[in-house]
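The structure follows.
Every protein chain but one is kept in place in this view of the complex.
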Amino acid sequence: MAAAIQQAPAQPILTLTQIKKSFGGAHALRDANLDLYPGQVTALIGENGAGKSTLVKILCGIHQPDGGELTLDGRSIRVRDPEHARQLGINVVHQECVVFDNLTVAENLFVGNRPKKGRFIAWREMRTRAAEILRQLDVSFSPDMPAGQLSVAQKHIVQIARALTSEARVLILDEPTAALSHREAEDLFRISRRLRDAGCALLFISHKFEEIFALADRYVVFRDGTSVGNGMIAGTGSEQLIRMMVGRSVEQLFPKLETTLGGELLRVENLSRAQEFEDISFSVREGETLGIYGLVGAGRTELAQCLFGLTAPDSGSIRVGGKAVSIADPADAVRHGLAYVPEDRQQQGAILPFSIAANVSLTNLHSLAPRGLCSRRRELELANQWIAALGIKATGPEQHVGDLSGGNQQKVVISKWLARAPRVLILDEPTKGIDVGAKSAVHAVTSAFAQRGNAVVMISSELPEILGMSDRILVMRRGRVRALLDKSEATAENVVQAATDA
Amino acid sequence: MSTRKFKGLLRWESMLALVLVIEFVSFASLSPYFLDVWTLSDATFNFTERAVIALPLALLIIAGEIDISVAAIIALSSVAMGLAAAMGVQTSGLVAIGLSTGLAAGMVNGALVTLGRVPSIVATIGTMTLFRGVAYAVLGDRVLKEYPQAFSVFGQGYAVGALSIELTVLMVLAVVFGLFLHVTRWGRSIYALGANPIAAKWSGVPVDRYRFALFAVTGLCSGLAAVLLTSRLGSTRPSIAQGWELEIISMVILGGVSVWGGKGTIPGVLLAAVVLGLVNFGLGLLNVPGIVMSIIVGALLITVVAIPVIAERWWGRPATVGRKA
Partner (left out) sequence: MTRMMQNSAARRDLALGVIVVLLLASVTAAFPQFARPGNLAEILDDSAILILLALGQMLVILTRGIDLSIAANLALSGMLVALLNKHHPGLGMVPVLLIAVAAGTLLGAINGLLVWRLKLPPIVVTLGTMSVYRGLIYLLSGGTWVNDNQMSPQFLGFIRYELLGLTILSWLAIFAVAAFAVLMRYTVLGRNLYTAGGNPSAAAYTGIDPGRMQCIAFTICGAIAGLCGYLWVARFAVAYTDIALGFELQVIAACLIGGVAIAGGIGTVAGVVLGCLFIGVIRNALPLIGISPFWQMGINGLVIVVAAVLSVRRREDKRAILEAQTA
């Protein structure tokens, strides 16, 4: 399990010193320091919002740092753009899907780098080289396949394969196994080790500790845009790492209130939707918080969206408050007492150019304007009510939601739904990308909501959150329920094991 | 919306109002007849029919869609009315036919977008070609002129003094659309739909129903414009209202409606309609051929859309969220 301990080489190949970066008023990186050594895998650990993605974007030339220095081979450099990064030998496998659906797999591997015969593209060579790389990765799809027909996991592999098409001196893997099966992840690690042994410096970003301990030689921990610790993996343990990541003990973060459980509020039976999830059954009681854990691709968001009426199930039933309901669209869902706080609060949850008041009233137009005519006064009153209730830091109800911090934006989205007095609140990654202080505020709100005799369904990929806030945990894997654990029996190990077993 | 946005809009509409005043003053000084109430009344015909369509089109664009087939719908409705008139149908029947043809055409657009899931640009390029094509196919190079005398009241009649029926219709519609958009909760949903269709849908707004309705209403108003225009001209050619889609869209965009959706007001669109209409009228007075107007309108359209971008570059104000949804 422990990684082979390498002799520490004399010089790091790539060094970041005191990197700073802000967007608008928000500091993404305050004082980032990082050394990457050739022939070693360095794990970059940190919570969401700690600055890891910003760091990656700076390394591959998408953003320029506001301060600090980058050094490659001892020389100070500036990475102008992604093409330049590639020329410098810095390759990134991004978290987002950087794959072109309309091109073949082969062409995807060589975008920006196409093999040529004179001035013309050499398709045969492209295909042959692509086939070779794909064979090394032991994949089942052909280089001639249009990338649009691949699954999310396969598209991820294409991205990884792309990084293998040029000489990589530095390879950055940004949450690469998010959508991979156990076996696919193993293949990835096998290739990573081979690259490492060939002298490449790998930066491995992940929050899965079992992978970190299996693959990495060193670690760097980020918190709130600053590097707070680094060292050799062999000399540390996950508790220590979590403490560095989080900066405070776990209990403080998760202010879960004691609730009395009442009758069954939501029951889902054998819910299935082709290619998304299958045979899902669970129930949630009044006062209960059900956590849903799983990797990306497990089908959790798809399940939530089906419950909320955004898609229709192929079979199965839903009962709210004991009554069987059919939910054809979000309006139906809302009518039956459901509410859904989506994963992407900026694109899906809130309307950024609108004011807080306009956002909060959007779901409450029926009650605010029963005869059709809107009243500004009532709208502002409602907004002020919730600003106070949730402690939203804003200049007033007229402030644009786009100007608020991530945590406050999320509070606005939650307010919008709470104002409707739902019975079941479904939250999809509610504290993703939110700073630690706001996280606990959001948790306090959902816990209070449950305490009032309602039900909370919380989808999350953050283990501490799931373990800290749930009464029961539903673990999904590849569209199916793998485990349903009570909080007294749930541990980080058995939850993760249920989520990742092939 | 918010006070900041309100101030922003005021700035735009004040600018338009200022332009309007300048126009008035310029034309009045160029021609002594300009300030005559009957001259002014004549001038209104340069924008009333187009503005009748600009109003629902503004709502449609605010909701994040577009409809370039509006002028073709005018042609289709006009041809339908002309054929009916030739068969002896009387005024009330003609109006019914004109309106229902427009409504049906609008519903075709709505169905293509909501059911066929065709992007509105493509759908309305297609229907624009189709509707205009049907008009040409049916009429060829004929002209239809057999309208009953009573029919001319819509386009040529007056309600009170120099206040034309067309202008009256426009004013009523302006009030209706203005109240609907700015005061009712349905108007609020339309803004949300345009600003972020996903968030709107996921907040329970029945987005497809709104889209369909907006296309249908736009078609209906195009039919209404067809009634007014045909009644005013007294004849129907397949080329009727050719090029109007550009002028109507320009009215909407000049009026401060954002092409990205989610922003715009009815007063702004009305002001823009009057501004453009007066320019048209003024050029006519100066004997400048209509095609010069199209240079002005085209340039204005581009300028108006470019201003917020350039303003953002120079003054670093946060941009409107550039969307692709």
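So that you can tell them apart, the chains are marked A and B in the order they are listed, and the count of residues begins at 1 in each.
Following the convention adopted for this analysis, a residue touches a chain if its C-beta (ideal position, glycine included) is under 8 Å from a C-beta of that chain, and two chains touch if they have at least 3 such contacts.
Here the structure is a predicted model, which is why all the values come from computation and not from measurement.
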item: Contact with the hidden chain (one of A:Gln40, A:Asn230, A:Thr259 or A:Thr301); value: A:Thr301
item: Absent-chain contact - pick from A:Asp73, A:Glu186, A:Glu210 or A:Glu276; value: A:Glu276
item: Interface with the undisplayed chain - residues on chain B; value: 66, 112, 116-119, 121-123, 125-134, 136-137, 139-141, 197-198, 238, 243, 246, 249, 253, 259-260, 289, 291-302, 305-306, 309-310, 322, 325
item: Residue numbers in chain A that touch the chain omitted from display; value: 60, 62, 81-84, 86, 94, 96-104, 106-107, 111-112, 114, 116, 119-121, 123-124, 127, 142, 144-146, 148-152, 155, 179, 275-276, 297, 299, 301-302, 344, 348, 479
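In this section, only the chains that are shown with their structure count from here on.
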item: Inter-chain centre distance, chain A versus chain B - centres from mean C-alpha coordinates, in Å; value: 45
item: Interface residues, chain A side, partner chain B - complex; value: 24, 308, 310, 329-331, 333-334, 340, 342, 347-355, 357-358, 361-363, 365-366, 368-369, 372-374, 398-400, 402, 416
item: Contacting residues of chain B [partner chain A, same complex]; value: 1-5, 183-186, 188-189, 191-192, 195-196, 198-206, 262-263, 318, 320-321, 325
